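One protein chain is absent from this view; the other protein chains keep their places.
Chains: A, B and C, in written order; residue numbering restarts at 1 for each.
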Amino acid sequence: MSGSIYGNIFRIATWGESHGTGIGVVVDGCPAGLPLDESIIQPYLDRRKPGQTLYATPRKEEDKVIIQSGIFEGRTTGTPISIVIYNENHQSRDYSEIAKYYRPGHADYTFDQKYGFRDYRGGGRSSGRETTGRVAAGAIALAILKELGIKVNAYTKSIGPITISEQELQLEQAKLSPLYMPNLDASKKAEEYLLGLKNEQDSAGGIVECIVEGMPTGIGEPVFDKLDAALAKAIMSIGAVKGVEIGDGFQTTTKSGSENNDSFYCDSDGNIKKSSNHAGGISGGISDGSNIILRAAIKPTSSISRKQHTVNKDKENIEIEIGGRHDPVIVPRAVVVVEAMVAITLVDYLFVGMTSRMEWIKNFYRK
Amino acid sequence: MSGSIYGNIFRIATWGESHGTGIGVVVDGCPAGLPLDESIIQPYLDRRKPGQTLYATPRKEEDKVIIQSGIFEGRTTGTPISIVIYNENHQSRDYSEIAKYYRPGHADYTFDQKYGFRDYRGGGRSSGRETTGRVAAGAIALAILKELGIKVNAYTKSIGPITISEQELQLEQAKLSPLYMPNLDASKKAEEYLLGLKNEQDSAGGIVECIVEGMPTGIGEPVFDKLDAALAKAIMSIGAVKGVEIGDGFQTTTKSGSENNDSFYCDSDGNIKKSSNHAGGISGGISDGSNIILRAAIKPTSSISRKQHTVNKDKENIEIEIGGRHDPVIVPRAVVVVEAMVAITLVDYLFVGMTSRMEWIKNFYRK
Amino acid sequence: MSGSIYGNIFRIATWGESHGTGIGVVVDGCPAGLPLDESIIQPYLDRRKPGQTLYATPRKEEDKVIIQSGIFEGRTTGTPISIVIYNENHQSRDYSEIAKYYRPGHADYTFDQKYGFRDYRGGGRSSGRETTGRVAAGAIALAILKELGIKVNAYTKSIGPITISEQELQLEQAKLSPLYMPNLDASKKAEEYLLGLKNEQDSAGGIVECIVEGMPTGIGEPVFDKLDAALAKAIMSIGAVKGVEIGDGFQTTTKSGSENNDSFYCDSDGNIKKSSNHAGGISGGISDGSNIILRAAIKPTSSISRKQHTVNKDKENIEIEIGGRHDPVIVPRAVVVVEAMVAITLVDYLFVGMTSRMEWIKNFYRK
Partner (left out) sequence: MSGSIYGNIFRIATWGESHGTGIGVVVDGCPAGLPLDESIIQPYLDRRKPGQTLYATPRKEEDKVIIQSGIFEGRTTGTPISIVIYNENHQSRDYSEIAKYYRPGHADYTFDQKYGFRDYRGGGRSSGRETTGRVAAGAIALAILKELGIKVNAYTKSIGPITISEQELQLEQAKLSPLYMPNLDASKKAEEYLLGLKNEQDSAGGIVECIVEGMPTGIGEPVFDKLDAALAKAIMSIGAVKGVEIGDGFQTTTKSGSENNDSFYCDSDGNIKKSSNHAGGISGGISDGSNIILRAAIKPTSSISRKQHTVNKDKENIEIEIGGRHDPVIVPRAVVVVEAMVAITLVDYLFVGMTSRMEWIKNFYRK
């Protein structure tokens, strides 16, 4: 269990290192009959791609999606979908120096402790490049959700101290912001903040927020497989994420019960609704039909050019300056990864949720 | 998959409702030869028990542990350990009123949406009483960790706005505080805060913090089964938890990389250490040998006596006042549940971690 | 992973030893709304119960089913169903002798090798009594199948050399036979055969055959989770089973392709059917709509009173005569266990099978 397989019914297995042949994913359990080809997946990978703005590494990665199985005449067949994205120029650089010491904030040391050695080229399997496979699988999950009328939208909620309040949210502006921030004023301030850090060879973190619209009620399993528990794992499994919140999250801890409880009411069409959504769309681990809202705390990029203290393989205390160009912030690139992980998890739980009632199963099989 | 089974190698299956026969757990995958009897488990259940202070429900629950299998001559046999805690006085009350409407903040509505109906007596399976099974299994996991020299300690970090800073932490005071707060001054203030809310028939939330000492390096699997991802699921699966953080968590988002990175150094004994622990003991999803630190955000108790708006089964908008005595805060009782879920998860990942290197497997089998 | 949890969506966890408190099972993932109470489960346990005929041990075991959770107002709630069957008189006997040596054919030696020691009282967890939990869970699975119009019938196909050919099968006679053999002539011969062995303090094996009627097409997953593969595991996991066949099984190895292939034809109602069923209802791992047919080879009872050679704990070569009364054959009692394991597996795969097509999922969620 190297931990690269995820899901119960809709399952994915990812593979690949930063500087190996490529990155790939096998999607097992995708239902048959879903229209799918490379053009549906590619846009998501383009969003993850580095080098698009000042605030991301200018490395050139094409990240061209190739589907290798599971599709016939433009539709999924129900059998595993293998996707590969070949790495380009992956043998270009000299990693002999990086091999000798442990970069602070990276998994170099823990990989060595776990496995005895590591593929040090560009971080190997612990590189952010690993998320490419998640995004490709996420694109398929998002295509399934689209068929069911469910939308998943993530964006940059904050960069360092610059944050967007709920009132300032203007979702349509996210795509116009180089930082994927849905408020262009805040985005401008964040850009200035980042330039300052960049000049100091330093980096920033931030928060990604994700909203799911159109979610049916009744999804998620009580006790251990609560929908929010599953989403928490999904999000926390993304490298650099250090915290996850659902709904009002940590803010609920300073509210009173009467402030935090969402009241129910029945609207004029006879639909049961909630007058607020502090819970973030999930109650008792089960979706309540309102929007699912969650947030991921993303730490500042570990790779910085500044002088840092660390230890080398000979156990000498040394000072290092990590060469190369680094993302001063990875938050904007993480947005699509959050969407992917949320989508993959929702699809899996939607599938599991079809068997909650005997009546539904009878209707299905006695048709 | 009603979601009541948890784990990979060390697995638990819980069952039981608030007002049914009892609560139970089956622990599958406990190694043979661990000294175990009821007296080792009972103290953990006593900590979870209500009615101990002013700030918890005065209901009388004995919560007596009975081990039904898997033990022989005082030691575990390697086969499933079944534990039951019978409910007492479980048929005493009239729930006909509560059956008719959806309590705000509770899972009444989502259970009905998922299953078509629900066991409404005391919340049924969605009651906090469900955690009894987790705590019993957690006691076994904690006994295993003890054998390995690993300690898990959780406590109340904050109640509402009253919080304890790292400097104010005095762990030994937790047990003296009726709120399990490791600082008696803060505890006093929190008690006053709670009394105020109680008088207003309202409730409070708070934060539980958990520290793991003695954790070996190399535990956790990269990518989806990161140790922090697994812990996030474990913690978020506890009812009322709305957020999880590892290490500096959400605070890292406003720090710079140079502030947040933990530097490595080699001490005079030749051991590699970190000069800080912003990461909370986990890097790249793998334990780094320093303390694991995590926090759970717990929302204010949903059950309040105050007047609230909701909807009844006839889809009428109504006002309710929920009778009975309610915990004005559940944070102190959640402390032991957090310890339990952390311990269960660590044991599972420690077991999985034994196969990371071919050399270790060879040493084991070619002995 | 002590291996006592089974299934993907419909999952069961069993526990208990021959001479402990009792035997139990937790069923996780049973859909809500299934009518269920003890009276539905009890008859299956009565069929498994020993002491009913000359050919089974005359021990008195009541095996009274108690449901402890997951039921409300006569129907399943969707949450875990805990069932316990308490052992009676379980402290009556002296097992000090049996503790000292390894009984041939039993798991005494392998348990000691695996766990370092064992609960030797009546075989502990490796006793046939373990199947009680399977049968209780199987009764629930059979109730689900009944709702879907699917019937599972097993019976004794052979005892030692006395076997019933397909032509001699008279299913309604099984219940009249003390050996559950669906042909009373064969049953008589088998009884004589058993009496002979019994007089020699010896034992017999035999074959259980199981037929599933009303199975929908399309159930089972290609590649590793073929329906026949899952059934093979289910059946082989029953103690004393040494072989499993689907359809014509081992006989197909001496047939030619033209003899063994099942031809398709279209009947006058426009339904596609097969003109034979050598495949036993499963093709490519997926149900084809015809009856599923499988067989389990059950070895002769290991417990015999005859003198046998073995080794004791002091590694001395010794001769033993195992006291007590033993089943001269366990085949008739295994019949209901086979039904149970088949039913549990089918329910699990029927649930998984609901997500094979995007169209079905859309119909379900866009209702």
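Keep in mind that, in the parts below, a residue touches a chain if its C-beta (ideal position, glycine included) is under 8 Å from a C-beta of that chain, and two chains touch if they have at least 3 such contacts.
Here the structure is a predicted model, which is why all the values come from computation and not from measurement.
> Determine which of the presented chains are touched by the chain that is not presented, and list them.
Within the full complex, the chain not displayed touches A, B, C.
> With the missing chain put back, one of A:P35, A:G116, A:P161 or A:G324 would touch it. Which one?
Considering all chains, including the one not shown, the answer is A:G116.
> Tell me which of C:I67, C:I81 or C:I207 is the one touching the absent chain.
Touches the omitted chain: C:I207.
> Check the options B:E88, B:E147 or B:E168 and report the residue that touches the missing chain.
B:E147
> Looking beyond the chains shown, say which of C:N153, C:N277, C:N291 or C:Q308 touches the absent one.
Per the contact definition at the top, the residue touching the missing chain is C:Q308.
> For subunit B, which residues lie in contact with the unshown chain of the complex?
These residues touch the chain not displayed: 8-10, 29, 31-34, 76, 78-79, 144, 147-149, 216, 222, 350-352, 354-362, 364-366.
> Touching the missing chain, which residues of subunit A?
These residues touch the chain not displayed: 1-5, 8-11, 13-17, 20-22, 24, 26, 28-30, 32-33, 66, 68-70, 72-73, 75, 77-82, 84, 114-119, 124-125.
> To test your reading of the contact rule: which positions on subunit C touch the chain that is missing from view?
1-6, 8, 14, 102, 104-107, 109-111, 113-116, 125-126, 130, 158, 160-161, 197, 200, 202-207, 217-226, 228-237, 239, 242-250, 252-266, 270, 272, 275, 279-280, 282-289, 297-304, 306, 308-311, 315-317, 352-353, 355-357, 359
Note that in this section only the chains that are shown with their structure count from here on.
> Mapping chain-to-chain touches, which pattern fits: line, ring, star, complete or other?
complete
> Give, as an integer number of Å, the spacing between the C-alpha centres of subunit C and subunit B.
Chain centres of subunit B and subunit C, defined by C-alpha means, are spaced 38 Å apart.
> Please work out the Cα centroid separation of subunit A and subunit C, and write it as a whole number of Å.
44
> What residues in subunit B touch two or more of the other chains?
1-5, 8, 14, 114-116, 125
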